[in-house]
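Omission of a single protein chain aside, the complex is shown with its protein chains in their original locations.
Labels for the chains are A, B and C, by order of writing; each one numbers its residues from 1.
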Amino acid sequence: MTDQLTTSAQPAEPADSDGSAPPGRRPSRRPGPPRLVVAGRDLTLEAGFAVLLVAFVAIAGSTTDAFLTEGNLTNLLKQMVTTGLLAFGMLTVILTGGIDLSVGSVVAFSGIVAAGLSAGLPVPLAMLVGLAAGTGFGLVNGVLVARFQLAPFVVTLAALTTIRGLAFVYSETPVAPEKEGFFELGSAVLGPLPVSTLIMLAVFLVGGIFLSRTPAGRSLVAIGGSAETVRLAGIGVRRHVVLAYTISGACAGLAGVILASRVGIAQPSVGTAFELDAIAACVIGGASLAGGKGSVRATFAGVLVLALINNLLNLYDVQSFWQQVLKGLIIVAVILVQRTGRFRTAGAPNPADPGKARLS
Amino acid sequence: MTDQLTTSAQPAEPADSDGSAPPGRRPSRRPGPPRLVVAGRDLTLEAGFAVLLVAFVAIAGSTTDAFLTEGNLTNLLKQMVTTGLLAFGMLTVILTGGIDLSVGSVVAFSGIVAAGLSAGLPVPLAMLVGLAAGTGFGLVNGVLVARFQLAPFVVTLAALTTIRGLAFVYSETPVAPEKEGFFELGSAVLGPLPVSTLIMLAVFLVGGIFLSRTPAGRSLVAIGGSAETVRLAGIGVRRHVVLAYTISGACAGLAGVILASRVGIAQPSVGTAFELDAIAACVIGGASLAGGKGSVRATFAGVLVLALINNLLNLYDVQSFWQQVLKGLIIVAVILVQRTGRFRTAGAPNPADPGKARLS
Amino acid sequence: SSGGAGGAGDGSYTIGVANFTLSGPYFNGMDRAIKARAEKKDVEIVSTDAGGDAAKLASNVEDLLSKNVDAVIVSGGPLESAPAVLNSLKAAGKPAVLVDRKFQTGTYSSWIGPDNEAIGKQNGEFLAQRLPNGGKVALVKGGPADNSIGRARTDGVKAALENAPGIELVEAPDFGNWSSDGGLNVMESLLASHADIDAVFCENDAMCLGAQRAIKDAGRDDKIVLAGVDGQAEALKAILDGTNYLVTGLNDADVIGSLGLDRAVDILDGKKTEKDTVVPSPRVTKENARKYYDPKGNF
Partner (left out) sequence: MSSTARTALEIRGVRKAYGSTEVLHGVDLTGRAGDVLAVVGANGAGKSTLIKILAGAERMSAGELRLDGERVELRSPHDAHAHGIRTVHQELTLVPQLSVTENLLMGHFPRRFGGLIDWRAAHARARELLESIGYGAIDPRTRAGRLTVARQQMVEIAKALVSEGGRAGPRVLVLDEPSAVLAGGDLESLFTLIRRLQRRGVLIVYVSHRLAEVTELATTIVVIKDGRIVAETAPERTDENELIRLMAGRGPGRLYPARRPDAGEPLLTVSGLHRPGEFRDISFTLRAGEITGLFGLVGSGRSELARCVFGAEPAHAGSVTASAVGTAPGSTSEAAGASGGHRLFRSPREAIAAGLALVTEDRKRTGLVLGLSTAENIGLTTLRTTTRGPLLDTGRRRREVTAMVERLDIRPAHCAGLPVRTLSGGNQQKAVLAKWLLTGPRVLLLDEPTRGVDMATRAEIYRMLDELARAGMAVLLISSDLTEVLGATDRVLVMREGRLTAELPSDRTTEDTVLAHAIGHTA
C-alpha cells in the first residue's frame, strides 16, 4: 500500500493542477516521480487516494460480510452527505486562507427554520428559506472578515455561538414537520443512489468546475496565496472573500435542510463539532490552512476516508471509546502515509520550507 | 470608549513589544499614533485593554449590585483558571504557527488519571502524574508536527479524539477521589485570592518572561514568523516546535488536575470545546493564527474579557440562549472596536498586507 | 430584576436554576417547566446554563449565590456528581434541590427524579411480551460511557430480557448522543450489519425518533418495533398514531420540574418534606398515550 501511495501524494498544487495544467499534449513533460496524467489532468494525488480507498474497501469487504451489502453502501453514501457538503464550503473558505467554524450552528438553524416554516409554507419554499438563512449567515461572516478585516477564526467562532443561540431562540424544542413532503429530500432515491448523495456530488462537481475553471474560483485560490498580488492585479479581493464565506454558509444551509429532512425532526442542538470533521476532510485532502492550496477531488476523498473509518469501526463492532482512540490513530496514519509518499517522491522533506509544510 | 481605544489597538508588535522595545530613550521615535511607553515598554495594546476592562467593570459595577461583591470577584478569578492556563499553552503553539485542538481532551485525561491514582498514591504524586500525562501528550503532538511534518490541525484533531477515547478507556465512569487533600488545590485561598488563580498568574508571569526574555522563547516567536529564517540562523526548528506543544500539553494537564480538584470529581467527558475558548482568548488578544504574532499580556486580557462576558450575562439574568447570541455579538464588537482603533491610528487598513491582516 | 434578595419576609422568593446543559430537549423542557410553575407561584427564577461544562456549573452556582438567590434547583443532567456545587450551596446555607439527576456524593436538601432502571425494566418487559418467540433486540445508547442515566436504563432492559426465551441482544457499538440525528446514524449502521432485528430500545425518545426514520427508510417499519424513554411530544404522537413506535416510559420533565419548584418553595416555607422523591414513570402505549400527549407541553 505504501508503495503505491508513493506515486500518489506528491505535494503538487492540487487546486492548481486543475486549472493550469494544459489539457492534452505532453502528458508527462516534467522529469520526476512517475505521475498519472489522464486526458491532460494530473491525477496523481487522486490516484493515490483511489488506491488507499480500494485497499480500505478490499480489506473491509474481505473481513466483514456486512460491508459490501447494498444497505451498508447506501448508508455510507448517506452518511457522507453532511460532512461532504460542509467540507466543500469549508474548502472554498480555506483556500482563501480563512476558516469557518460556524457551519455546525448553521446546520442547526437552517434545519429548524425549514422544519418550522414547513407548517405554514409549501415545503420547497420553507427549505429555500432555510438555505437562504445559511447563505445569509455566510454573507455576514464574509463581510465581517473581508470588509472589517477581522480574524476569520474569531468571527466564525462568535458566529458559532450566536447562530446556535438563535436556533434555540427560534425553537427551544425539536420541531417535527407534519408534511410527508418534508422528508422526501432526505429519503428519496434515484436508482441505487440517495438523492441527497446526488445533490452532494453535484455540489462537488459544479463546485470543482467553479474553483478550477472560472475567474472567481481561480481568484479565490490565488487570494489564499497572496492577497496583495491579486489586489494589484485588479481583482476585488474583498468581494471574493465574501463569496467564499457565502458559499460555505449556503453549503451549511443546504446540509441543514437535508439533515432535517433525513432525520425527520429538526433539533436546535444538532451539528456540534461538525466543523471539525469538515476541516479534517479538507486537510486530509491536502489543503493548507494557510490558504492557496487544496483540491476538490482530494477533499472528496478525505470525506470518503472519514466516512469509511466511522463505518468500518461500527461494522467491526469496536466499542465506542476504542472507536475514538482508533479513529484518531487512523487519521494520523493516513496523513503519515501520505506524507511518507511525499517524502519519497520529493527526495527529501523539503527543508527549504518547513514553516509552510507544517501549516499545510 | 472608542476614543480611548484609538490609542490602544495599534497592531503593534505585541510579541515584539515585550522583547525588543528598547528600554528608555526616545519613547516615540516613529511618527505615528500616540503610544504609551512606560519604563521603556510599549504598553499601548495593554493600555487599550485596560481601558476596555475598566469600562466593563465600571458599567457592570454601577448597574448590578452583585458584580462588585467579594464573592463574585472571587468567582470571576476562579472561572478564569482553566481558560487562562489553556490559553497560555495555546499561545505558545499559535506563536509557532500551529494550533492545539487536543487541550480539552487532555484536561479530561489528566484529571481522571490524577483522581484515579489518588486512591493509591499520595495526592501530590497523583497530580504530578496527571500533569506528566498532559506533558507527554503534548510531546507526542509536537513530535508528529515537527518531526513528521504533519499539519498541526489534523494531528491535534486526531489527538483530541484519541485522548478523549483514552480517558474513557481509563475509566468509563466518573472518578470521585476520597481523600480530602485532593480538593485543596482547587479550593484553597491565599488571602483573597484562590490558589488556583495564583498558579495561573504564575504561569502567565513565568511564561511571559520565557517568551520575551529567553532565546528559546524568542526562537518560538521567530519560527512563527519564518521557520526557514530560523533554520538558516542555525537554530533547531523542530526542537522548538516540540517544546511549544509540550508546554501546551503541560498547561492542559495542569488545568485538568486543578479542574478535577475544584469540581471534586473527574469525568472523562469534561472539557469539550475548551480549545475554542482558549484560541478565542489568544485571538482576541491579537494573536495571529499564521504565527509569529501574539502577546502574553493581551492574551491574558482576552481571558479576562471572556470570563467577564460570561459573568455579566449571568448577573444580568440574560436567558441562556440569548446569552449565547449576545456572547458572540459582544466578541465581534470587542474585536471590531480593537480593529477600528487600529484603522484610525494606522490611517488606513494596511492595504499592503491584507492577506496577513485577514489571518491575524 | 435588580438581583435583589427575595427573602421570606414578603413571601416572594428568588430561586436559581443551575442547568448543566440546555441543549437537550429534555433538560430544556425541565427548565421551562420550572419557570412555568414559578410563574404560577409568583416565584422569581434566575436560570443559568453551563453548556455541559462542570466547572461552569460550579461558577454559575457561585454567580447565583452572588445574586443572593434563596435556593438553587440543580438540573445536573448527565453529570455524575458535583461536589463543588453542593459544597458552595451548603456553605452559603441555601437549599439545594436536585431534579432528575441524583448526585452520587455530597449533601443536598431534596431530590426529585425518576427511577431509570425501573423505566428500562418496564420497557424490557413490554418487549419480552411482544416477542414471545424470541427475537433480536437492538440497544441504542446515548453515551458517553460515563453517563449513568443511560446505563441504568439499558441495564433495566437487559435485566428484563436476559431471561426471556430466545431473545438476543445487540448493542450498537457507537453512541447516538441522545439526539435524533445520532439515533438515525446508529440505527442505519445497525440495520446494515443486522438483517434480522425485531425490536429496538433507545435510551431516550429523541434517538428513537431518528431510529424510526432509519427503519422507515430501510423499508423495515413493518418488521421492527421501537421502545423509548422520556415521553417527548413527538414520540407520544408517533405512539398515538399507531406507528411501529410502540412504547415509551414517561419521564415527564413537566412533572419533575414543577415538583422540583414546589419542593424548593416548601423547603423555604419551612415545611417538612420528603428527602428523595421518585416520580413514577408510567408505561405509555397507544392505549393511554392520549392522556399524556400535550402538543403544547414543555417537552
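By our rule, a contact is a pair of C-beta atoms (placed from the backbone, for glycine too) under 8 Å apart; a residue touches a chain by one contact, two chains touch by 3 or more.
Remember, it's a predicted structure, so these values are computed and weren't measured experimentally.
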Visible chains in contact with the missing one: A, B
Hidden partner chain, touching residue among B:I235, B:A273, B:V318 or B:L336: B:I235
Residue in contact with the excluded chain [from A:G116, A:G225, A:G264 or A:G286]: A:G225
Hidden partner chain, residues of chain A it touches: 13, 16-17, 19-23, 26, 29-33, 209, 213-215, 218-219, 221-222, 225-226, 228-236, 292-293, 345-348, 351-352
Residues of chain B in contact with the chain not shown: 13, 15-16, 19-23, 29-31, 209, 213-215, 218-219, 221-222, 224-226, 228-236, 292-293, 348, 351-352
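Following the convention adopted for this analysis, only the chains that are shown with their structure count from here on.
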Length of the line joining the C-alpha centres of chain A and chain C, rounded to whole Å: 35
Distance between chain centroids, defined by C-alpha means - chain A, chain B (Å): 29
Junction residues of chain A - those touching two or more other chains: 168, 172, 272, 320-321, 323
Where chain C touches two or more other chains, by residue: 22, 144-145
Chain C to chain A touching residues, read off their complex: 22-25, 28-29, 32, 143-145, 172-175, 179-181, 184-185, 188-189, 191-193, 206, 209-210, 212-213, 216-218, 232-234, 237, 298-299
Sites on chain B touched by chain A in the complex: 97-98, 101, 144-146, 148-155, 157-166, 168-169, 172, 223, 226-228, 231, 237, 241, 272-273, 276, 279-280, 283-284, 288-291, 320-329, 331-332, 335-336, 339, 349, 351-355, 357-360
Chain B-facing residues of chain C, complex: 1-4, 19, 22, 31, 46-49, 52-56, 58-60, 62-68, 78-84, 87, 104-106, 144-148
